[in-house]
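Shown here: the complex without one of its protein chains, the others still in place.
As written, the chain order gives the labels A, B and C, with residue 1 at the start of each chain.
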Amino acid sequence: MEKLKIADKTFDSRLFTGTGKFSNSKLMREAVLASESELVTVALKRVEAGNEEDQMIASLAHEKLSLLPNTSGVRDAKEAVFAAQMAREALGTNWVKVEIHPDPKYLLPDAVETLKACEELVKLGFVVMPYIHADPVLCKRLEDVGVQCVMPLGAPIGTNKGLKTLDFLEIIIEQSNVPVIVDAGIGAPSHAAWAMEIGADAVLVNTAIAVSKNPVQMAKAFKMAVESGRMAYDAKLGKTAKIAEASSPLTQFLYE
Amino acid sequence: MEKLKIADKTFDSRLFTGTGKFSNSKLMREAVLASESELVTVALKRVEAGNEEDQMIASLAHEKLSLLPNTSGVRDAKEAVFAAQMAREALGTNWVKVEIHPDPKYLLPDAVETLKACEELVKLGFVVMPYIHADPVLCKRLEDVGVQCVMPLGAPIGTNKGLKTLDFLEIIIEQSNVPVIVDAGIGAPSHAAWAMEIGADAVLVNTAIAVSKNPVQMAKAFKMAVESGRMAYDAKLGKTAKIAEASSPLTQFLYE
Amino acid sequence: MEKLKIADKTFDSRLFTGTGKFSNSKLMREAVLASESELVTVALKRVEAGNEEDQMIASLAHEKLSLLPNTSGVRDAKEAVFAAQMAREALGTNWVKVEIHPDPKYLLPDAVETLKACEELVKLGFVVMPYIHADPVLCKRLEDVGVQCVMPLGAPIGTNKGLKTLDFLEIIIEQSNVPVIVDAGIGAPSHAAWAMEIGADAVLVNTAIAVSKNPVQMAKAFKMAVESGRMAYDAKLGKTAKIAEASSPLTQFLYE
Partner (left out) sequence: MEKLKIADKTFDSRLFTGTGKFSNSKLMREAVLASESELVTVALKRVEAGNEEDQMIASLAHEKLSLLPNTSGVRDAKEAVFAAQMAREALGTNWVKVEIHPDPKYLLPDAVETLKACEELVKLGFVVMPYIHADPVLCKRLEDVGVQCVMPLGAPIGTNKGLKTLDFLEIIIEQSNVPVIVDAGIGAPSHAAWAMEIGADAVLVNTAIAVSKNPVQMAKAFKMAVESGRMAYDAKLGKTAKIAEASSPLTQFLYE
C-alpha cells in the first residue's frame, strides 16, 4: 500500500489519534500505542498546565509517535496564531492542527477565521492542518494558501454519528490535491473503514477510543478497520446495484 | 474473544464466504483462503455439474475449511429438502444452507416455504442454516423448529447496499437464542464491521469479494473488518450524542 | 387523479386512519373527520367492550366513513379467523384488517400465520387486508390467495421512524397487482408524502396523528401530504443526480 505523506513525514499508519477524554494518562498511552498511530494531537492547554500535563506529554514520548499540537479553545485567527507559536516553542514542532470554534456548544469550526489563520501560519513556516466543516470550496481555498492537508468533519465532534457529510466528503476527496483526513464524528471502526473506502487519506479518532469500556482493544479495532478500509479502496469495491444478482447460480437443476 | 459455535463446530473466524462469481477456481481458492474463513457455501448445482465443478470442490479441500452446501435454485420446501439430501450424499455433510427463492429477479427468500423446509430438515438430522428476510417473528419461529442459526439479509442479494434492514437486525439480535449471521447485501468491509458492531455473530460475504478487482486483497480486508467489528462490540462503543462534546479541553486558556 | 379501488369500494382519499391512542373519543372523531379519511380501523376489543366503546363506534358514524375492524391482539391464524367473524357480526362488515403479532414487545406480524388466516378468510368471503412485514415474496403469496391489498410496514409500529423498509417497499410496489398500503412507522407528513411519491396506493396513519399536541391539525397536515405525494407521483419526479446542475444559468456575464 502507498504510504501517506504529509510535508516531510511519511506515515505507515493512516489512523491519527487524540489524547482527550481518557480516564488517565497511563490508559491513554496504552491506547495510543495499541492504535499504532504515528501522529497524536494534544491540546495546547495541556502543554501549558504544568506538572501533571507535562507528564502526559512525556508519557507519549516514543520514537514512532509525533505530537500534533492543536489550538482547541481559541475563538479567532489571532488567538490561533498565538497558540500555534506557543506550541512551537513548548513542544519543538512546527506542526499545528488549527481548530477555531467560537461556538461553545457544538464546537463547530469557523470557516473564515480558519482560512485567515492558515494563511498566516503557512507564512510563518508551520505545517498547517486545519479542522473544518466538510465544505469543498473552503478546502480548495485552504489548499491555495498552502495547508498541508484538510481535515473535514464527518459529523459534529463527539457525536459518534459517522459520515453524515458523506456527499460533501466525496466531492472534497475528488477535488483535493492535498491529503484529506476525516476528523470528528467517527464513532465506530465501521465509520473509519467507510471513510477509507471512499478514498480519505486518513482519519483522526479520539472520543470513540477514549470513552470505550476497553480503550486499548478499541484502539486495535480502529487500527484494523483503517487498514481494512484502505485495502478495500485499493482493491476496488463493486458498485451498488438496484437489481439483485445471485452469487450462486440460479437454475432449476432438480428437474432438468 | 469468545468463539462462535454452531452445532458441534467451533469457529475462529466469524467471516463465512461463498464461491459464486469468481472469474476462475484458482482465484476463488486463493481468496477463500486469504479470508481465513472456515465455512464456505457452495451451490448444489455445482456439485452435480461434473468434472469441472468437482475440481472446484476439490480445490477447496483444506483442513480448516468446511463446505456448506446451499439449496440455491429451489422454489419450494419440497425441492429444498430434496436438494439437501442430494448434497448430503454428494458432499458427506449434514450441514445445509436453506435458500428458497421463487422470485427470479430479486432472489428474495420465501418465508413460508423456508419454515416448512427447515422443520423437516431438522427432523431429518440436518444442521439447518436458513437464509431469510430480516423478519424477527420468522426468526423466532425458525428457532422454535430447531434451526442452528438464522441468516437474515442486510439488503437484496448482490446489491452491495449494506445494512438496509438495520432496525430489524437489531431486534433479531436482541431476541435470538441462536447465532445471527447477516447474509446478503454486505458490499464493503465497513458493512461487515458494522454488522459485527451491532452484535451479529457472523457475516457471509460473497459478491463483494468475488467482483473486486483484487479478490484476494478484498478477502483480507473483510477478514480484518470482521475482527475489528467484533473487537469493538466486545469493547463497547460509545453512544451517539446529539450535542457535541469536545475531545480536547475547551478553555479560554490564552487570557486566563 | 385516479381513484383508489379496493374490492367494491372507491376511495377519494388515500389516507386511512386508526382510532387508537387518542385522549378521548371526541378528539378522535374530530381528527378522523379532519383527515377526510374514508376508512378507519378499529380494534375488535373495543367493539366488544360494551357501552363506552359502543359510543366510540357510534361517534364514527358518518356517510363517508367506513369501519375496518382489525384483529389486533390475536396470536395465530385461528384466533384471527375467529376475531374476523366476531367483527363481521358486530359491525356488519365483511372487511377485515388481519394483524397477527405473537410478539408483545415490537408487535411485528407473523408471516406464516398471516398467510394461513388470509387464505381462510378469503374463502369465508371477507375482504382481506393483511398487515405484514415488507417482504416482497410474502406479498406475492398473499396476492395469490386472494387478498384485496397488502399492508407492509414502513418501520416497527409506533416508532415514527418512517420508511426504513424503503428498498423492499419499492420492490413490493413494482411487483404488486393489488393496492399497496404502507402501514406502521409513518411518523410525519413527510413520510406519508414519501410513501406516495414512490408509488404506494395509500398509507395508514394512527399514532402520529393521535399523539400530536394538536391531532386535528396534524390530521389535516397528513391529508395534504398524502395528496401532495400522490400528485408528485403522477407528475413524475426528477432523478437524483450525482453532479449538480445549476437552476440559474451559469455565465461569466459581467465581463463578457
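Definition applied: a contact is a pair of C-beta atoms (placed from the backbone, for glycine too) under 8 Å apart; a residue touches a chain by one contact, two chains touch by 3 or more.
None of these values were measured; they are calculated from a predicted model.
Visitor: Could you list, sorted by label, every displayed chain in contact with the chain left out?
Guide: Contacts of the unshown chain, counting the full complex: A, C.
Visitor: Specify the residue from the set C:Pro130, C:Pro152, C:Pro179 or C:Gly229 that touches the hidden chain.
Guide: Spelled out, the listed residue whose C-beta touches the missing chain is C:Gly229.
Visitor: Would you write out the residues of chain C that touch the absent chain, in ascending order?
Guide: On the chain C side, contact with the omitted chain comes from 18-21, 41, 43-46, 48, 70, 72-75, 79, 82-83, 99, 101, 104-108, 156-161, 187-191, 193-194, 197, 206-208, 210-215, 217-218, 220-222, 224-225, 227-229, 231-232, 234-254.
Visitor: Given the full complex, what residues of chain A touch the hidden partner chain?
Guide: Touch with the absent chain occurs at residues 101-103, 106, 108-112, 115, 133, 135-138, 140-141, 155-156, 159, 161, 164-168, 171.
The rule is simple: only the chains that are shown with their structure count from here on.
Visitor: Chain contact topology under the given definition, line, ring, star, complete or other?
Guide: Its topology is that of a line.
Visitor: Centre of all protein Cα atoms: which chain's centre is nearest to it?
Guide: Nearest to the common C-alpha centre lies chain B.
Visitor: On a C-alpha centroid basis, what's the spacing between chain A and chain B, in Å?
Guide: Taking the mean C-alpha position of each chain, the two centres sit 32 Å apart.
Visitor: Residues of chain B that touch two or more other chains: which are they?
Guide: In chain B, 106, 108, 156, 159, 161 touch at least two other chains.
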